[in-house]
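Mind looking over this structure? Questions follow.
What you see is the complex with one protein chain gone and the rest in place.
Right after this comes chain A.
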């Protein structure tokens, strides 16, 4: 899976926008949206919000968690704990990137938010590497990673599963008879 595909999934998340046009309720396959009234906030998926924003038909209201104070708290919590802490959104990285790229004028202190989210990401990735290493060292066969987001899993996932696959094969080689078919001619 590519990051762009993860982003595609993230674009289904809902955000609040303030439109400057009026439109009746629209019926889409994935659910009904609207009605849109000028100046009244309405929830739409991110893909629509970005499209409307690019056409200058709305103002975007940042999600509640996209706030310097809250993100500082999350970052400090993440550094303090050994395991992964719950993130404010399952697509925090993707939403930060999308919203800051297309609607940074609607988000207060956008640069600080970008830095904070990047710091959190780096902390979590370092933690992921550390736990992957101890997982491999102890030759575990399963692990529970509740609060990892899809983007984080996706960046190291292929590497980790392939390494574990190699390890499994090297380990099962030790048990003779099992999994090995003798080649007698």
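Note that contacts are C-beta pairs under 8 Å (C-beta built on N, C-alpha and C of every residue); 3 or more make two chains touch, one makes a residue touch a chain; residues count from 1.
Here, contacts and distances are computed from a predicted model.
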{"item": "Protein name, per the UniProt record, of whichever chain is missing from view (\"Probable cytosolic iron-sulfur protein assembly protein 1\", \"DNA replication complex GINS protein PSF3\", \"NADH-ubiquinone oxidoreductase chain 4L\" or \"tRNA methyltransferase 10 homolog C\")", "value": "\"DNA replication complex GINS protein PSF3\""}
{"item": "Selected residue (touches chain absent from view) among A:51, A:104 or A:155", "value": "A:155"}
{"item": "Hidden-chain contact residue, picked from the options A:64, A:111 or A:133", "value": "A:133"}
{"item": "Absent-chain interface as seen on chain A, which is shown", "value": "2-4, 7, 97, 101, 125, 129, 132-133, 136-137, 139, 151, 154-159, 162-163, 166-167, 169-174, 176, 179-181, 183"}
